[in-house]
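One chain of protein is taken out of this complex; the other chains stay put.
The letters A, B, C, D, E, F and G name the chains in turn, as written, and every chain counts its residues from 1.
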């Protein structure tokens, strides 16, 4: 079997076009494929990241890549040689319904931070106790963009969307059981939100939400 | 073809067992089948009703059954020779997210009223403008049982469920379009409600909700 | 990454509003998050509980929390310093179709008991042998509220609903295989119940059913 | 466009193989295609039938085919020049949950009768009032094969299957609304029946049930 | 927690009514529950069985129950103290599309044999090579009842149904991948079979098929 | 039946909070309900709109509301007494895959225009002929926000998302047939977009997309 | 509203690239849009076609476009000024399971013919009577490419795929009822075909199948 092509083509062009180097999506790739991708990025960029990482990749790289961090909550692997805030005047607020949504929320928050944004985290304020959310309304209203993460019925996105006048990025999570069908209930709920400023990401796609919030923040 | 059985067997026993005569579900029955069922009920009971009725049945019966009412919003056909409040001390509050949910809400409300309950209607207080709901919180907290009707994402049931300490009967409605899938999104949302006191009826089943609210009210 | 908020906000307010302290849903939380939640509850309340627990949490806590019980059937973790019956005159009857439904049934039953209710358990009386159910009809008719748990086709809820005149809370379980689709068949069956007094919980949501039964029992 | 084949090939062979001439499934065929099929059958057989017919076909044929009957309930079009009972000692019992299931039930019953069987019809005995069914148990136990038709949750098939020791053919009907999803709930319920002797037909497939009951009756 | 009822009620009555003792469905039951059920059956019957068994149950019982057999292909556990053919003149033929369907096929075949039937096995004759099936047509036509098992697209049921004039019990299996959706494709295919004598069991329900074939064979 | 509440509560507060008066969603409301809502808005605002309108509402209002326009493509009813561009420096570009997507695209475009934005329309540039899209790349890259509308497989959103560095709002349309399942295929495709800057609206929700694009444009 | 773009961009480039002018998909386009598209094609090409047409378009064009044909079975509108066979040595054989599949089959057949292919039609040879298919095996084996169209369970594709050694293009049709779910059962069946040479088109996509058969035939 002659395989005359490389197994992994790093998309160097995209990083120029998109102001941040390509992000390595580790799931479905072998350790070896991930390691090679990270090594190539390390040579070329001061800051880069991979999502859905695992400790075996971190262990294999940490000696040669001392700045590498593996965040166990979000499963993000990243290098950030210098911290740089590019959208300091525009806050991204990340809100979760419950504690179990935090891993996806951290994927969103850390992505946004690595791209140069300030992030405010407001966790565990689901609609079953609406006063928890309302107590933080002044803080929420400081946001330039809001990311809402919720599993189960995903109602938090609609409630937040009705309270503010900024873009709300809704991320359904796979938190729940039974008729949540691994996030489908929250996904459908958010797609049908009666609040007009809400758009939706794939289930558990914290990275995409953080990336989009950064893109909105970068509009000037 | 010899058909030696009757096409429609009225379940006389159930009315004794259930304190209200059997309710005629008109959809899927011919006009003639409905008319015969109503005539049999008229002979035996001072109060009875049918759901998902149509004006042709009403027109055919109104001369011989002068007390017959056809409510065009809820599509309920009923006779109530004398109004009798049996649970006057226990309020059933019917809440809708939007104006389009009102036909199903009225099916619930009128059912509960015909069975002898007091009903408070609070319509068009969906979560996109949460202050509309909160403004009516004192009124809502007077309820002994609450019926919440909502289409689209159905988030209202969770929010109400978190604000009160009484049974909440959630009725998803088929209001919506696209990924509401004719009420499926609201149904899944309500089943996954993060508020513990919420149970769910079939999509658009206002009658069942009114009936169940009456049953809960009748527990003494 | 600066995380200036707490990972877990215990909702102290809700317990006042709802007469029972917030219940810890352990699934999707780390051991550490659960342990901290239980410790906070232990300081404040004589009785509290968590659902979908696991033995590792129990092992970590049992020394410092001698009253802690881990029920292996229902996976409930609870402390009950003193037993208190608040609805002694109103029986909650818990009925299952099969033996495999018992873990979810026990989640419902123990929840109701911890909240102060008397519970009667009638297990393994599925409709394939209807005489098993009918034999217990007098006992069933003593109930003030009934919880029916069934997997597979979930037909038991309709049959019970037709035999009694009290609220029936139907809980589909994920018991079954093939076209049961992890409880979907039972869920749809119960939502379409031809018996009017039946409302439905999420698949395997025994806790919610026990909690709702207690709420109905508490209406006076 | 040269179309050198006939649009409709009557399967003469099958009738020899299957003891009853091919049945014309009218839905999805033009009037003209149905009329030609019936004319060909009329020349060759004393008894034949078509399902899902419509009055326009009947009107076009009745002058030249005086024995043609159009049963408006079942939408069966048939000719039966002489009535012949071939399985007189073996009763097929057709049971429905509600009145709205009768059109599909009649499709089953008339099919079985045209093929030479005795049919007993027991209609409107759904599980919400189980005593209606139990009252007729002696009559039901005379059956050699039972066809059960039910929409909504389809629970009747499981209950009947547990009461008898003969083959039960379950036919889900599209009767219902909301989460019945046009018969899907009943279909899944019947497939998951906890009663072992139950097999299932497609939604609204009364013809197939009648045909299969005849096949079972013909085993000697 | 007072649990005053037994965890498992053996349905002694059913065995009288159905001529074969209740079958233990082991999945979802603990080893202890299964062992107790088998012990009770062992005291009362010369022949009995359990489906979806596992070797741990067998190991625990084999010393005290020397006649116990654990068939590793079908996962049936059974005792048959004496072999008795009750329907010797009526053959049940079990046909599979592929080799991977054999475990479910054996569940059907052994069930039918234990109930006293003669079984002919024709395996691996799927429609992709139709000559394999046609080569065995004479043998197939000796059947009184046929059980067809197929995964993937399940087409074998329709082809067999068109070749014979006896009842065909179709069992979709979960064999396949991707868009087979764990047997859903085969299930839908069989429900929509264009051959009129076909009825359908739940996915992987070999036991039900064997039981039903026995019931049909027992009609006299 | 005493109905002591108004059927329609206009949410005056929201318009203050959201800088544009509440939009009337006409579908599911009676003509009378819509007419009253428009009349109330007409008294209070120089610019307002309703979606999913119909000509009967327009005909009933046009005499008393001479500025009322009914756009037959988008089914928007609106009044705009004076045109005001509030985000003139930030272009919203609306792109469709096909001609059949134009009605939903116009709902988005007109919504954005009424709220004070400049809109560039690029229609019928689906991915089957990728050169059509690439030919317009310079024009597309002038956008501050992009709305992509596509039915069938919805691939256009991913391709556009990969070509630009601004927020892309993807709107699946119900254009298609068969396995498009009324927009589900496009919806799932867009949710799974491999391009990171894409978020998704409900099927056919042009209004929401236009509203969100305006919200993003208003961030300063 | 300034709409500075054309509503319909004819893709002139594609016809050069694909050897046949762009095909107008009439569904979802207004009459006016279709008419303009046909007029543009008429000026530029001797042969062209539109699918899912309707007679109103034909009536509007026939005077100015005398060669226009409207095939009422397939709903194809086409002009073919001169008939040209480009793949005369390679036969495309179109096979249907039933008569109701013929409209989709004709869409495939006429498409292939207009593109210059010879087509053999073999209709109504579904697997319920396998001898009908086998009788035509010699004729089927003359094909270079085969298109199989079937609704219901779609089994015909697998059977044909097992009998030949040429590409089989399977087209599920929406023929059927109940659990055919508008062609979903046939679609899943065909995707799971156990015959290796089978690939699948969208439900009712006769045009795509004819077009692909032509493309395969054109490989030289």
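As a working rule, contacts are C-beta pairs under 8 Å (C-beta built on N, C-alpha and C of every residue); 3 or more make two chains touch, one makes a residue touch a chain.
For clarity, every value in this text was computed on a predicted model and none was experimentally measured.
The chain not displayed here makes contact, within the full complex, with A, E, F, G. Only one of A:61, A:160, A:203 or A:216 touches the absent chain when the whole complex is considered: A:203.
Contact with the chain not shown here comes from a single listed residue; of G:61, G:149, G:166 or G:179, that residue is G:166. For the options A:87, A:117, A:174 or A:193, the residue in contact with the chain missing from this view is A:174. Touch with the chain that is not drawn comes from one residue among F:97, F:122, F:147 or F:212, which is F:97. Within the complete assembly, residues 1, 3-9, 11, 13-14, 25, 27-29, 33, 172, 174, 182-184, 187, 202-205 of chain A touch the chain that is not shown.
Seen across the whole complex, the unshown chain contacts chain F at 97-98, 126-130, 134, 152-155, 158-159, 161-163, 176, 178-181, 184-186, 188-196.
Touch with the hidden chain on the side of chain E covers residues 71, 98-100, 102, 109-110, 113, 121-125, 128-129, 131-132, 175, 177-180.
Just so it is clear, only the chains that are shown with their structure count from here on.
The interface with the greater number of C-beta contacts, when D-G is set against A-F, is A-F. Superposing the C-alpha atoms of chain D onto those of chain F requires a rotation of 180 degrees, given to the nearest 5. For this pair, chain A with chain C, the centres built from the Cα atoms lie 35 Å apart.
With centres set at the average Cα position, the gap from chain A to chain B is 43 Å. We define each chain's centre as the mean of its Cα atoms; on that basis chain E and chain F are separated by 56 Å. Taken residue by residue, chain E touches two or more other chains at 14, 162, 184, 187, 191-192, 196, 202-203, whereas all remaining positions touch fewer. Chain pairs that touch one another: A-B, A-C, A-F, B-C, B-D, B-F, C-D, C-E, D-E, D-G, E-G, F-G.
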